[in-house]
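To keep things clear, I will list the structure first and then write my remarks on it.
All protein chains of the complex are present and in place, except for one that has been dropped.
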Amino acid sequence: MSRRHPKALAAGIVLSVGLPFLPLVLWSLSERWFFPGLWPQQWGLRAWQHVLDAAGGQVASGLLQSTLLAAVTAAVSLVIGVPAGRALGLYAFGGKTLAAVLVTLPLIVPPLSVAMGLHLWFIRLGLAETFAGVVLVHLTVCLPYTVFVMWGVFANYDPDFEDQARCLGASEWAVAWGVTLPLVWPGIVVAGLFSFLLSWSQYLSTLIIGGGRVLTLPILLFALMGSGDRPVAAAVSLVFVAPAFLVLLVSARYLGRRGLMGVR
Amino acid sequence: MGELRLESLALGYGAQPVVQDLTFSVADGEMMALLGPSGAGKTTILRAVAGFVRPRAGRILIDGRPVDHLPPERRAVVMVFQKALLFPFLDVAANIGFGLKMQGLDAGAIRRRVAAVMELTGLAGLGRRKVHEISGGQQQRAALARALVLQPAVLLLDEPLSSLDANLRQQMREFVQQIQAETRVTTLFVTHDQSEALMMSHRVSLLLDGRLRQTGTPRQLFYRPADPAVARFFGGENFFHGRIENGRLVTAFGSFRAPEAPGNGHRPLATIRPEDVRLDLENGDGAVTGEVTRTRFEGLATRVWLRCADTTVVALTPESRWTVGQRLAVVFPPERVRIFPEPPEKRRESLV
Partner (left out) sequence: MVSGQINGRDVRTRAVGWNPRLAVLLAPALAVMLLLFGGGLALGALQALGHLPGAGMAELTADHFTRVLLDPDFPTSLGLTFHIALTSTVIAAILSVALALALTRWAVSSRLVHFVLQVPLTVPHLVVAVSMLFLLAPAGLIARLAAGAGLIASPGEFPLLVNDRWAFGILLVYVWKEIPFITLMVLSVLQNAGGELLEVGRTLKAGAWQRFRFILLPVIAPSLAAACLIVFAFTFGAFEVPYLLGRTYPMSLPVWAYRSYMDVDLAARPEGIAIGLIIALVVMGTVALSVWLNRLARGRETGR
């Protein structure tokens, strides 16, 4: 087998993955760029200034809002989802199939169907247009993934480790903190990343429940696309990609080959 | 100090009973083997002693004090599992020091005691290694060291050698035995391998069908099985009914002297181990004769099947010269014939 194949394949992958970033970078750095110019007629940092400036305080607060929302959703997902994953992965019990279907059905049902149904109820409960309300609706998307990942983790987990620690003198809390947590930690990182990314890229459910009050980055980006300011839209797009990309970069070493397999 | 005593223990999962009416004790400093086939409930018993399974009835006492109300971490008992279960996120030394750390000892004391026990278990110098950087045998030794360092009153070993290959296993048997002799830690050692139980322990308890069948020294279980099931577990193949007449056991294929025979009129079941059956070309005085129907060479010995009247007798002999069709004298040395006492209800029947 020729040694060129793998090189060509690798180059092909890098190029196809990189291609969509090219117009974003170019547009974000252009001041004027008319057809049929292959390069902007005038380069400039106006878009980036707008994004970073006080004038674009909106972008900064959108970034903050999105980050907070995704982090809180991921944290709540883990707190609720890890125990459920443990129950499904470690034990066989009556009604397990039913519980499994209930917890994983949302994997295939689009969030817009759920968000529309919840909207009126959330208005009554005063949850509409609030941060908490949006966290709750994102939870219907993120929690199933967390449960699913942790189910897989605990299906490959040996609970005898815990018993071993107990009879070596560790209390239940010491076991949970000092044995179980380190053993399933890689799974928890993956599940947390899943939830973070899913919440991060939610648009419609945020719009319906947040009602334009919870201004996340995707909501801003959509508005910008409507306004037609391409350089700023491109810059915001890049800002929108950056944190997740950073997380991937940081975790890549740590997660190894499997990486983010399964993230959508 | 450490004496373990189980009193009328009953264990089970859900609706399924596993062990009934289990009573035995392990003396201070003793190594007791708990022997039984797969699924007999050996692990369940150890888990009950360690505090992971709540007994349905009965008590567990250590040094005479009941421990049933104590959670696993507060019992002076450490269990070593079939798998080494070394924590992958700690190095070897930290694994061994885990229990001491849980007791809140300071780092210096932990380091000293870990070093001492690593010396004892032949792990010196491996402390900084990751768990997967040591061999399977070393992992088992580390698991043992992690338990020993706590100086438990009772050490529970759940087939700790069964995942090792044959050679290593043999070495580790001697190693465990030697460590136990040195530390004199009271040990309850689970195995389904009869030779392992016989060669390693001071006493053996045999568990069959959820009941303790016999407790005794290895020799007692091997040569003086309490009932046919015990004899069968240790490789007994020859079982025959007979009648006692004047100190002789009269069977369908002949009669022979039986020193331990009960009184006249009894109809006991008797057994003799295949390796105790002697074969001879000459038909000596009063011996039974039989025809060789099958032979099988097994290395150290040859197994010979003989037809004696209507009964099949199996002999295991060092000689391999026997051939199918030969008629041989079959000798049962009287002192090797084991006559089982009849259960009371049976005896009444046979007296009628």
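Think of it as A and B in the order they're written, each chain with its own count starting at 1.
FYI, contacts are C-beta pairs under 8 Å (C-beta built on N, C-alpha and C of every residue); 3 or more make two chains touch, one makes a residue touch a chain.
Please read these numbers as outputs of a predicted model, since none were measured by experiment.
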Among A:A84, A:V134 or A:V214, the residue in touch with the chain that has been omitted: A:A84
Please identify which residue in B:L86, B:V176 or B:V331 touches the non-displayed chain. B:L86
From the listed residues A:L52, A:A71 or A:A244, report the one that touches the chain absent from this view. A:A244
Specify the residue from the set A:L68, A:L107 or A:A176 that touches the hidden chain. A:L107
Residue list for chain A contacting the dropped chain reads 1, 5-6, 9-10, 13-14, 16-24, 26-27, 35-38, 79-81, 83-84, 86-95, 99, 102-103, 105-118, 120-121, 136-137, 139-140, 143-144, 147, 149, 152-153, 155-159, 161, 183-184, 186-187, 190, 197, 200-201, 203-204, 208, 218, 221-222, 225, 230, 233-234, 237, 240-241, 244-245, 247-248, 252, 257-264
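The rule is short, and it goes like this: only the chains that are shown with their structure count from here on.
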Report the inter-centroid distance (CA atoms only) between chain A and chain B in whole Å. 56
Interface with chain B, chain A side, in the complex: residues 158, 160-161, 163-172, 174, 179, 182-183
Give the list of chain B residues in touch with chain A in this complex. 47, 50-52, 71-73, 75, 77-79, 81, 83, 85, 87-89, 98-99, 102-103, 146-147, 150
